[in-house]
Every structure is written in C-alpha cells, then in structure tokens.
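Left out: one protein chain. Kept in place: all the others.
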Amino acid sequence: MAQVIHIHPVTRIEGHASIAIHLDDVGRVSDARVEIAALRGFEQFVIGRPAEEIPRIVSRICGICPWMHHLAAVKAIDGCFGVTPTPAGHRLRELCQVLAHIHDKILHFFFLAAPDFVLGPDSDYSVRNIMGMVRKDPELAARVVRMRQLGQMMLERFAGKAIHPVAGVVGGFAKPMSNEERQELQRDAALLLDFASFALDYAKDKVFGRFQEEMQSLGAITTGFLGAVDAQGNLQLYDGLLRLMHPNGKSVDFPASDYELHLSEHVEPWSTAKMVYAKSWREGFSLDPAAPKGIYRVNTLARLNVCDRIATPRAQAELEAFREQFGRPAQGTLLYHWARLIELVYACERTLELLADDAITDSAIRNPATPQAGRGIGHVEAPRGTLIHDYTTDDNGCITKANLIVGTTHNIAPMNLSVHQAASSLICDGEFDEEMLNRIEMAVRAYDP
Amino acid sequence: MSDNTMSGAVMVVGGGISGMQAALDLADLGFLVYLVEKTGAIGGAMPQYNKVFPTNDCSMCIIAPKLVECGRHPNITIMTLSQVVDISGQAGDFTIRVRKYPRYVDTSKCIACGQCSAQCPKSVDDSFNSNIAKRKAIYIKYPQAVPLKYQIDPEACLRINQPGACGVCAEICPPGAINFDDQEHDHELRVGAVVMALGFQTFDPSKAKVWGHGIYPNVITSLQFERYLSPNGPTDGILTRPSDGEPVKKIAFLQCIGSRDKNRCNNEYCSSVCCMYAIKEAVMAKEVNPELEVSIFHMDMRTSGKEFDRYYERARSEYGVKFIRSRIHGVEPKGTKGDLRLHYISPQGKQIEEIVDLVVLSVGLETPDSMVKLAETIGIHMTPDRFASISAFMPVHTSRKGIFTCGAFNGPRDIPQSVIGGSAAAASVSSLLASARNTMTKTTPPSIELDVRLQEPRIGVFVCHCGTNIAGVIDVEELTAYAKTLPQVVHVARNLFTCAQDTQDLIVQQIRDNGLNRIVVAACTPRTHEPLFRKTLKSAGINEYLFEMANIRNQNAWVHNQEPETATRKAKDLVKMAVVKVATQTALKPLRIPITPSALIIGGGVAGMTAALNLAKQEFHIHLVEKTSQLGGNALHLFQTWNGEHVPRFLKELSEEVLNNPNIEVFYNSTVVEVAGHVGNFNTTIKTGTNRKQTIEHGATIITTGAKRYIPEEFEYGKIPKVVASIEFDKLHMHNETRVANGKSFVFIQCVGSRNKERPYCSKSCCTHSIQSAIKLKKEVPSRQIYILYREIRTYGQRERIYNQARELGIIFINYELHGPPKISREDTGVLVEVWDHVLHRPLEIKADMVILAAATLASPEAVELANMFKLPLNADGFFQEAHAKLRPMDFNVDGIFVAGLAHYPKPLEESISQALAAAAKAGRLLARKEIALEPNTALVDPERCDGCGLCIDVCPYLTIHLVTYQDDDGSVKKSVTINQALCKGCGICQGTCPKRGITISGFTYNQIEAQIDAALCTELTPEASL
Amino acid sequence: MKPKLNFEWLHACSGCEISMLNWGEQLLDLFDQVEIVHFPLLMDHKYGGQLGEGAPLSLPEADIGLVSGGVAHQEHLQVLQEMRKQCRTLIALGTCATHGGIPAMRNQWSTADTLHTVFTAGTVDKEISPSSAPAFLDRVYSIDEKVRVDVSLPGCPPQPQLIGAVIKALVNKDAFQLPQKSVCETCPTIREGKKKMAPVQRFLHNADYDRDQPVSEMQCLLEQGLVCMGPVTAGGCGGKDTPLCLQARVPCRGCYGPVQPGGNQLLDMMNALASNGIDHRALVDRKSLLRFSGAHGLLKPARKKN
Partner (left out) sequence: MNREQKIIAFCCNWCSYAAADLAGISRLQYPASIRIIRVMCSGMVHPEMVMHALAQGAAGVMIIGCHLGECHYIKGNEMALARAEVITDTLEDLGYASEQFQLTWVSSAEPERLVEAFRNMCGRLAVLQSEQSADHIM
C-alpha cells in the first residue's frame, strides 16, 4: 500500500525542514522531497529602505550566519553607492567573516552532526544530541562549548554584536581596531587554531574512521560544484571569483556580478524554496534522480573541490591529504563534514594572518558614501555556500529591487537527490525504523541547511 | 500719625485692567481690597476688544484669567454696580461712602443658567456691543463676566417699571434668585488708601455731524468695528456693511476723531492708542479678507511703543494697508446705496476724492464727566485735558495724599501702560501702608488631612441636577444607578444644587459617614467650581486633590439639550472617566519654599533707584548694583521732563534718599558675574570695584540696566563741530555756550539712528525732547529760526500741547522720509541743511548755526550677558523681552525676575518710574508672601522608568529639567533627569515627549489620561489572545 | 524530577537559539537542571512521534516552553497553540516572538504581493507561485497576539545571560526582573540635551568620536544627528554594560522593541524628534523605525486612497 513517511521536523539542522518519502504499493521509494520553509519575504520588504540600512536588516535571514548576509549586503551596497571600502575597512570585514565561520563550523560539527557519529545513528533519539555528548564526554563537550562561545565573544567584544552584526557599514567599518583588541584577538585565535587542529584530528580518529563506508555512500550523488577562489586558485571565503565546476571536472571562473549569466533560479510548485541551477551548462534543470540536470553543490565540500589550493599551511596540508584519499572532485555527501573541519582550520589560520598585519589597526576605516541610483552585487562564501545579494537603488539611495541567493538555496536540489538516494537505498520493502529515518536525515545534515 | 491707625484695607475704584491689576497686586501684597465697579461686572474695556496690538492676542482670552483671579482672590471684595460717593479722612485712614445700586438678582443664588435671559421679552441696545446688537433687560454684561451673575436693567425691565407686569424671569428662575424689591444701599468703608482707576470713555463722534456718525449707517466707530470683527461678537466676526449686509470691499479709517482737535471738541491731546488700534483693526480685517482695500488717513502715525513700528511696517508691506497722511474733515454720502465719499489732499498736493463703503472713526479717549465730577468731589487736581494731574516723578500720586491713580484716568494710554500703572499704584500704596500689611487679610487655618495612601479607593460620586439645567436633559436617576456600578464607587448621591452651601455640609457629612477618600462631582465645570469643592474636601479632612469633576452641564446637558438619551449615555461615560481618573489620583501637597526677603536691583539709574526705594519703604532689604561710581544713570543727562519739571533736583533728592535708606545697600563699580538659584532664592555673585567677588542671596531680581545712546555716524556728526547730539546740546544750552548763545538758526533732525532698517523702532522721547529744546530756544530769543526735520511727530498723550505750543511760537516743522534724509554740509562758519519740503514740493536749503541730532536710544550691550546668566530673552533690538507685551510688561517667564526702564525699551522718565514702581510691586508681591507654595501639579520623574535619555531636557519651556548621574545599588552608574520643582509649571510638554512614561504630571498622569480614554471608549481590557 | 523544557522556533532565524548557546558553559549546568524534551535545533524529537505515528504536530508536556519567532502561517499557529497547551510557563523569546521582529516588516504588504515579489524576483526561470506552500496568514503576528504569553523576553537576539537568568529563575521558582528601561540606561555617552542636535542624517559616515577614548567620551549619537533608537527601545542588550551597537559605535536600531509595553517605536521616535524641534520629515523611510515591532497591527499595507 502506498504511503508517505514524514520526517517532521528534520532536526539538528539550522532551519526548518521536513522530509516526505513517498513509498509505492510495494514499499519502494517513489519520491522523496525535502521541504525547506524559507519564505520570509526579504526581497519584498527591503524595497523602499535606505540602502545603508539593509545590512542590518538582512542579517536576520539567518541567526547562525548573520555576518555572511551582513557583509554580502554591505558589499552590494558599496556597489550601489559606488564606494570602495578603505583597506582597513576591508580587512576588518574579512576578519569578522572568517571569525564567524569558526563558530558556525564548531556548532555544526559538534552540536548538530557529531551525535550521529559519536553516539551512533542507532542510539535513542533522546540522547543522540549535544546533551548526550556532554554525558558521554563532559570534558570534550565543555571545550567545544567554550571554544564556540569564544569565537562568538571575539566578535562581540570587537564588533559589538556577534549575532545580527552592525559594524559593517557602507564604505567600510564602524570602528577601528585598537592594539589591545588586536593582541587579545590574536591570543584567542591561537587557542582556536589549536582547537581546530584538535577537532580535525579527533574527527578523523573518532568519527570519519568509524564511518568510512557511509562517508562515501550515504546520500552520495554526482554533481557539479560552485565556490570561490582567488586569481591564483586559492580558497577564498570573503572575496574572489566564483568557480563553477562541471561534474566532469571542468571549471569556469567568473566574477559574482556575472552570476545571472551562469546561474538561474527555479521554482517547484511543491516548495516555497527556490532552487538554483547552472544555467550556463545549457541543460536546463531536472531533479530526476536518474538524470539530474543543472545540479551543482556549494558549501565546504564544493569549495574544497573547486579550489586549487589553500593559502594557509595547515589547511593546505589537510587539503592535500583529503584529495589524496577522495580525489577531486570528491562526491561523497558526508565528506562535507570533513571539508568543514579543514575550512575551520583555514578560518583560524586566516584570522591570525589578518591580525598579523599592522594595517588592520589603521584609523581610516570608512570612506564616506553618497546615496545614488545603482546596482550592487555582493558575494561572500557563507558556511552554507555561495551567498549573493543583489540590490538596485533609486536616486535617493533606496532599494527598488532585491534578489538574494542564499547558500542553502543552491543545495536544495542536491539535497533532494541525496535524500532520494539515501531513502531508496535504506527503504526497499516499506519497512522503516528510527535509525533508517535518522540516516536519511544525516544525508540532509551533511549539507548543514 | 501712629502706625496702628493705618488701615490695611485699600479701595480700588474701577474694575478695568488697571484697577484689576492694582487690586491683584495689593491683595497679594497683604492688603484687603475693595474693588468698586460701577457696572455689573469687572473687566472694563478689554472684553470688548477683538484682538490686542501688537501681539494680536485675543483680548478676552488674555484677560479672562485675570478676571477669574480677581473673582477668586480671598482678599478681593468685588463691589459691582457701585460708585464712590464721598471720601473723607486722610492717608492711612480714609472713610469712603460707596453706593451700591440694586441688581435685582441675588448673586448668592444665581447659577447663571441663562434661562431668565432666554425668556425675557424685553430687548434693548447692548452697550457692551457698542449698540450694534440687542440684549435683554435681564442680562450678563458678557459671557465670561465676573461675577458671572445676571442683572436686571431697571430702565428696561417691564416689571420694575410697571409693578405687576411680566415677571417671567422670577417665575422660571430655578434657584429663585430674582428679587424685584432690591434696593440701593450706601456702605461706609474704612481704608488706608485709594486707587483711582476710573478709566475712560470713547469720544462720541455723533455730536459733531461732519463725520456722519449716527447719520450714515456705514460710518461706525472703531469700537463698533471691534465688535464686528470679534468672533464672539454679534456678527460672529463676519464683517458686512451695516446698511445692507453686503460684503465690505473698501474701508477708510479716519484718525484723530476726538483727539488732537481743539475745534470740534476740546480734546487737544493725542489719545495715544488710536494709531495702533487702527492698524490692528485694519490688519485683522485684511486677514479675514485679503482682497479688502484699507486706507488709514492720519496726521502722524504714532507707533512709538515696543514693537509698534514693526507692526506698522508689516501692515504696510505684508498686509497692504494704505497709509495716507491727510486729515479728513468730513464724510459725505455718495449715491443712495450707502457708499461714502471722502475728500483729501494727497502728499503731492492733489485734491483726491475717494469712495469707500465703510468708514471707521478712530475715536479718542476721554474722561467721562461723571468721573471729572467725582475727582472734584474728592479733591484731586485735574489737567486742562481733564485727566488726573500727576508729576512725572510721581506718576501714580494724585494731589491728595493717600489717593493714587492709574490707567487712562492719568492720561490716554494703552493696556501695558495701564497694567504698569495699576502695579505702580499698588507699589506706592504698599510703601505707604507697609506697617498695616496683613492686618486685614484673611488666612485659612491649616486643616488636618487623612492619609489615604494605604487605603483602597472609596469613591463618592455626587450628581448635580443644577435645577433643571442638568436634570432637564439627563436622566439623573439612571446616571446615579450607573455610577453605583462603577468599580470602587461606594457612595452615590444626587443634589438639586451641588454647589449650594448646605450641600457642602451634606457632602462633608457623607464623606465622613461613608469613609470616602476620593470624590467625583458630576456637575458643571471645574474651571469655576473646582476650588469650591476642593475646599469642601479639605474641610472633610481629605486632600483637596483627590477630586475630579465630570462636566455634565456645560459640556453635555447644555450642548445636547435635544438628545436626552444620547446625553445620558454621554454623562455615564463622563462620570466613568472621572471615576477612573480619580481612582489613581494621589494626594498632593504644594511644595513650600521660604523666600529670602530681599531684592537685587541691577542698575542704579532712576528706575533702579525708584524700585529700590519703594521696596525699601515696603521694608524689604535691597542690594542695588551699579556698574559706575555714581547713581543716576541716563537721567544724569536730562534737564527737564516733558512738562517742565526739573530733573537734576529730583535726581539729587532721589539719590540722597536711596543712600540714606538703611534697607538699601549700594554696590558701586559692580557687575553681576554669576547667577544661581531661582525664584525666592537666588544666589547672585557680583564683582565689586575692588575685584572682590561677593555672593548675594535674594528672593527677587529687578533689571534696570538702562540703555545707551546712539553715536551718530550720519549727518557729518563728529566732523562738523556745529552738528551735535541732543544730549550734548542740552549741556551746551544749559551753559549757554557761545555756539548756542550766538546761534540764530537751529535745525533739529529727528529719528537719527531710529526707525531705520537696522533699528526699526522709535526711541519714543526724542520728539518731545527736541520740541522742548526748540521752545526754550525760541522763548529765549524769539527771532531765532528753528526748524524741526521730522518723520512723524510723536508727542503722544498730553505732550501734544507742547507740539501745538511750538507751532504757535513759529517753530517750523518739516517732514522728511526715510529714503530722502536731509543733507548736511559745512558752509562758511555754519552748516547747510538741504531737505525736500513736502508742503512746497521743492528742495529747501537752510543755513543753520547749529544742527541738533535726536540720536536713538540703544539697548545696553551688557544686556546680552545678563540675559544669558538669568536665562532671559532679548528682543531683536537687544532690549529685554517681557513675558507678555500686554499683561506682563515687567515680568519674565522666569519667575522672580522683573525689568523696568530703558532696559525694557526706550521711554520717557515718567514711564520708567511707573515701570520701576510696577516692578517693585511685583517683587514686593513675591517677597511679601514669605514663602512660595508651588502648584503641586508638577512633573514627577519616575525613577523606575527614566533612564536619562535626555529627550525632555530642551523641550521644557522653563528649563527645569536637568540630567543627573547617580550610582545604583550595585554601583553601576545610571542617568536620570531631575525636575526643579520650583520652576516647573506642570505644562506636561515633557510628558508628551517621553517615550517611556518616565516623567508624568501629577493630576494628569499618562496612566490617568489613558484610563480616561479607555473609560470614554468603554473598552474592557479583555485580552482576546488568551486561550 | 527535573523540569521539562520545550523550545520551538516559528518564523525565526535561529539567532535566539544561538544566543542561548552563547551562554557558554553555564549552558551545561542548564542541561543538567532541566530535561529538554523538544528542541528541533539540538535534538531529534519529532512532532507526532519519532515515526510519525502520533497526532500531527503534537508536542510533549513541559514546565517551561520557549518560543522564538513570530507566527506567519497556519502551521506556526498550530505549533504555537500546541506549545501553549503543553507548557505551563510560556516564554516569548526574541523580538520576533514578542513584537514580530524583522519578518513582520512584510506586514506592509499583503501576503499575495509578497509571494509575487519573491517568486518573480531576480533570476527565476518562470513565474509561478508554489501551490503546496503552507497556508500563509494575512500577516506576521507576534505570539502574544495569538496565545497568552507568560514572559516576554525581547531582543534580536536576547542577551544570553538574560535568557539563562529567566530560565534559571523559573526552574528555581525565583522571582526575576526584566529590564524596564531603555537602551539609554546603560549607554555611557555624553548627553547634554537635544537642543544642539544636528538635523537627522543618514548613517553614511561614522559617528564622531576619538578612537583612543572609551564610549563614555563620545557624544550621544542622537545628539550627533544620527537617528539612534535607544531612547524608545527596551534596554538590556549589553547587560549592565554599554549597549552592543554603541560598543560598535553605531546607533541603535531598536531591536529589543519598544521600551514601553504596547509602545510604538516609530511614533515615539518621531515624537521625540519633533518635540525637540527637529524636522522629522527629513528622515528617509520612517516606517523602518518599526522594523522590529511591526506586529500587533502596527505595520499595515498602505491605505488605499480614493
């Protein structure tokens, strides 16, 4: 008898989602969908607002990665008003962005994802969580909690607000960094780098090692990838060119402002979430598991796949090891976790790199801006993928049009495919249990939606 | 006379603005005042005016509070329909016979419901409306009248003229107040002093037929015009032609009707006010209808007061009022439709005929014959112009000691001068009767009050029928039943007249019996009756502020009298609103601040010395600060007053008296350097001649810092030695210096530095001054050629006499305009003056031996600093800006500080002395109180809510709000604001600003108002959201 | 028995949850003191049972319920009502829950208009609106518009210590006091009154301050002419320290909602400016002063004028 299995809500992810798995008469998966409830109308209600206020509004798209939206918007508004941030302003923004990556990655890996691995996908739902982790390894849990908090507090101490930030301003940054602040941040960043290295070692040892097979197979699909690199092909989070890699490994680099030439959005009648696909491949869009079209992925794994190298030593070493083991591009869905921890190391190293430069304490932090008509496209690599804010302003510098492509949007289509893949491989006769359903959720969790 | 024979009572005769001001000041200075008014209500002339110049305030609006204040003052007894018959005795101990004419209405019963008037069948001309409308035989003078009691006009009343007739008013009067048998009575009253504020009447132009008043309906007087313009007048402010009700398109104002005229009447003097009121009326008419053509025909525009010239200029340039310098000698009809024809000669010498559809006669002021007779009876001297004879040095003293005078009875004058006169008279009385102060006044004993803070509200509601005024419309039984259902209401009663004296006793009893701690009276308006009921609460031992009125008469029954059901529903809302408001009312106690009984007077000129001496005689201590080493100020340069009194002698006597008075401490070479404190308790630091700083504690401050003279930059002054300023000329003249002695031709140039673009004001005394000098020169050597080049001769009031005299002596007056000033050049040993002669219409060359420049009076440059220290405003010309140009001419909005003399505006000595006395009255009124009881409805800061955001600081008009920083319990630094309660007036602008209800006005808290809103809208606060 | 805790998010961004995690190690104590029975961000309890066998959208009973986010569609409303039913004490956490928050900005448009704009914006390949989307309500509601709320804890996000303190107090049945005053309470900037306040300017240049001096040496931003919503906004974002935005030397935008319960930040701010003689019309886009408190019917589509 045909039936629909609902996983509602998908838990230990960063937003609202549910999964519907349709079984046919014989209990085989006929369809599987992830519904991400994302509609909040930002594209509508930013209209009419003075553009310089937008960074403080759109941060509310996500409370986990508000800095990403804040900074993508700031960069876009710079474009609208035709102003370039001062060098120090630019550095301070990037510093905040990489710092914001740190807490995010710790949160995702340890608080959300790790319980599946550390406690096991089959453990009871009531303990398969951070509270269970605390019970199992209080010392580790305490360190994790402390370190994530530290990442946030570094931001709050320096930039006022960590959640829903305010310090990025059109033309630069709102406050300069003092030497005391810089030294304090350097001390703390060193602690974080230690922890990042520890975390990666811990994961390789205690997590990935134990789930070698799943790492490659659970929710595995073959797709293209999108991420950011600099002109030399180095991994970039704050700035850089977008690189779209075809499943066949061929890439094209383009500035974010050209995104419309390469990407397009698609609406499925069953979802309020828009899906993005690679228009420039000229194959259209299809979610057919047998012959998907236009599908690419973003987020950590994608970035590690598209970049040629990472400019910081520890992360580069990890990248090399990763590539050696999984090739390029690596397609295994759970490898997102691994890639995430490599990026954590990079973010810590990059933080220290930025802080090491005296220019970061410069007083010239903001160039004055004048409201004007214009269009600006701001891009950053958010923890959940390529984030694009695209605004148009009128003569008074108020928004007339907005388009926002958030990281998760790119990944919605692949997530659907991954869920379909996982569900199909796990459920074949209409029988299912909690562990199976959790494993299906694990395929979603890897994308960190 | 020994002090104990002095009476502490004073009689003020005349209830116009001057008399009212004198009465209020005297009552507060500690004297019992009998305010004798010959009509049925006080107020005098002001209630008849639509607006006042130059502020364009609504006249009624600004006088109404004064009326109420007089009506309510415990130490003012108003005697209406009364006249003084005879005064015997002497200063300090007069016996006065006052005749009180019958009103035929018992004022203790009349509730002013107006039903009598509505039913009265007899209509007669209403003199209040200048006979352009009718009133009934039983009437009130005007709706805001004080006392608000009806009166019967015995000449008009059918019943009084024919016993047995009519009587309808007596039949319908709800409280039965009509008494047709009322009789006139004589009262003998003992008082220590008398203030004669007898007022004026307007000239009756119908006597001289030339103007056609009383013949042609479209010729009206300026007072009638006021009534036409007045929104509360008989035409609701709509101006139409009296003849046919057609819209008015063209108006001519004719000035000097009954003034400056020895031919058609005997009024030689200038009435002083007509130029300004004509401009005002013209502007008002233009405001309503900008299309209107308005011309003012005049001889000189005498707009010499503060801000008057600006007003004049605005009327011309902004409103397009035409000013034509020509005296019109007659008005003729044109056709049969009511149009009027005027002939005049234009400034260019042409004969012009003008057709207008309304002529307004700017009638002058004169003393009524009855008052002249009264003055004769009591033996006070009058001038030939039939005004009280006064000395410029003693501007409110009559020839009989102990009898003072003020207002237009002292000569024609405007409202501020009358107010100043009233206060000045009060000051003079107060110094005379200082020893009898507070011997006759009433004080209410303090009552013991129940502490209700911890009690639950127990509200009593008293519903008034007001006869049938309320009960005839509103279902009072239903209302009473409804009131019983309201929360916290424990007692409800109905009364026929809640304001009746026996009801007060009943209410007290019911408060006690039912343990009521908050009272609502549903009756008339709190504006008239709140004080009465508060007193009742007090006598019942409840804080008087735990009271609220529901205005179900004036604002309900009377205005919805055709909709009894709706009105009843509304009455329920109003009662509910009052109940919810009073429920959270807290007991309030006025803050009492002791007053330092001394005054600081800054400036030792005539004004400063006059104020000092008066206050010293009132037994207050005075600190007189003078920046030079000599007392006397600008008067040191003066030789005589306008009527020829010798100034140096007066100045010498005044200085000696000041120096010899033990209550006056003079600081020479001293200036104020720092100011702290507030009304009642100022701490002012002065720097003395030895550079020592000294801090003076004082309760009041009077600023008499004078002015300085303009050093001309024009007319070759300083380049040609024979061109001198008038003050210099006086000195040369006094010593008969050779330039003067040998001079055969003298030219005076007026308005030097005044009335120009830079200083668009009139220096006020120069015309008179120059004419006096000219007369003296001419009298000395009649062959001297004397010219006065003027723009407008402003010998206002009785000064007109010397202008006439000068012309009779052959002094030549030549008019010039601002854009064509005389040209001066050196010629041989003399000076050549070239000017355009407007009479001959050709240039004129005068060879002068001396040219005398009437240089302007300028604001003292030190005023700026002083104003900053005391937080006082200056006007655009740098003179101190008084609180209100009309009614508070020596006050500031900052309490306890007063201004007098040239610091306020240029003025002649007489007016400086008056203003100084008036300022002394104000200061004395404050100091005599010993302590200030501050209105308790002031702003309170809620420390639970205020966080010192500072939004309210600069919105406060009285600058009472300040930021403070404090440490809270855990040591963290917090900010808040504090209110200086002594300065707060409770306006609530701060409450209207604060976004967090951090500051509220007790009695009108945000929560109370919100509760009233909720009650009015009958919303029960039921959260729809609860599950 | 440890008190049970439900933590739901509705029309929310998860900032409130992250803020709670920013409480740091004290969080571990909390995990000890309460039993979390439903918390989608951190644990795997599902509506209607783990296999979906129970009643749809059913939740466990709890002593304390935390709800972040406002109510935008039917499912939010159902979850919220279930929360209210199951939780003895219900806490509205964060400004979305208490005042609608940023998402309530969309109340200036009808739901249909918003859907149209969103699904036609940018690079969408075809213009369709999803058919099986959850049933959107006509506007975004704060949760107290829909159910009774016991504790309102605004903030975007609420300060972690305050969340912690409230939960702890509820667990220990202690009394607690939420901040009553505005952002200005803990703002150390120099204030002298608004008389000299410059005309309102857009935030296109940084505030005037000496980078080597603490915030306490900086002139009040409002007095500098930068519209700072501090005076009309509930305080507490910086705990007892300087408000967070001020730490970053930027003006407050009002994220804790009105300081006065039921207050109107737009009206209060405009009133404060106008009362101080500042031309309120110089302000570009007044409505965004309600960007955090557009629920309670405050933000509405513009009235159609005839």
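The chains carry the letters A, B and C, assigned in the order they are written, with residues numbered from 1 in each.
Methods note: contacts are C-beta pairs under 8 Å (C-beta built on N, C-alpha and C of every residue); 3 or more make two chains touch, one makes a residue touch a chain.
Because the structure is a prediction, the values reported are computed rather than measured.
Chemist: Considering the complete complex, which visible chains touch the unshown chain?
Modeler: Among the chains that are shown, those touched by the missing chain are B, C.
Chemist: Touching the hidden chain in the complete assembly: which of C:114, C:206 or C:264 does that?
Modeler: Of the listed residues, the one touching the omitted chain is C:264.
Chemist: Any idea which of C:2, C:195, C:211 or C:300 touches the chain not displayed?
Modeler: C:300
Chemist: Looking beyond the chains shown, say which of B:33, B:60, B:499 or B:613 touches the absent one.
Modeler: Here the residue in touch with the unshown chain is B:60.
Chemist: Given the contact definition stated above, which residue among B:39, B:131 or B:144 touches the chain not shown here?
Modeler: Considering the complete complex, B:144 is the one touching the chain left out.
Chemist: With respect to the chain omitted from the figure, which of B:114, B:760 or B:878 is a touching residue?
Modeler: Counting the whole complex, the residue in contact with the absent chain is B:114.
Chemist: For review purposes, identify every residue of subunit C that touches the missing chain, sorted by number.
Modeler: So the residues of subunit C touching the missing chain come out as 260, 262-264, 266-268, 270-271, 273-275, 277, 280-281, 286-287, 290, 297-304, 306.
Chemist: On subunit B, what residues meet the omitted chain?
Modeler: Contact residues on subunit B toward the absent chain are 55-58, 60-62, 64-65, 112, 114, 143-144, 231-232, 236, 524-528, 551, 553-563, 566-567, 569-570, 573-574, 577, 893, 937, 955, 957-958, 985-989, 991-994, 1001, 1004, 1006, 1009-1010, 1012-1014, 1016-1017, 1019.
The definition used in the following text is that only the chains that are shown with their structure count from here on.
Chemist: Mind checking the centre-to-centre distance between subunit B and subunit C? Centres are C-alpha means, answer in whole Å.
Modeler: Using C-alpha averages as centres, the distance is 57 Å.
Chemist: For subunit A and subunit B, let me know how many angstrom lie between their CA-based centres, rounded off.
Modeler: Whole-Å distance between the two chain centres: 77.
Chemist: Note which residues of subunit A are touching subunit C in the complex, please.
Modeler: Result: residues 5-9, 11-16, 37, 39-41, 43-45, 47-50, 52-53, 56-57, 60-64, 66, 107, 111-112, 125-126, 128-131, 134, 138, 141-142, 145-146, 148-149, 152-153, 156, 159-167, 169-171, 174-176, 178, 259-260, 263-272, 274, 279, 285, 363, 365-366, 368-371, 390, 396-398, 401-405, 432-434, 437-438, 441 of subunit A touch subunit C.
Chemist: Where on subunit B does subunit C make contact in their complex?
Modeler: Those residues of subunit B that touch subunit C are 944-951, 953-955, 963, 970, 972-975, 989, 992-993, 995-997, 1023, 1025-1027.
Chemist: In the complex of these two chains, what residues of subunit C are touching subunit A?
Modeler: Of all residues in subunit C, those touching subunit A are 9, 11-19, 21-25, 27-28, 31, 36, 40-48, 50-52, 72, 101-103, 105-106, 108-109, 113-115, 117-119, 121-126, 128-134, 156-157, 202-207, 211-212, 237, 244-250, 253, 255, 284-285, 287-288, 291.
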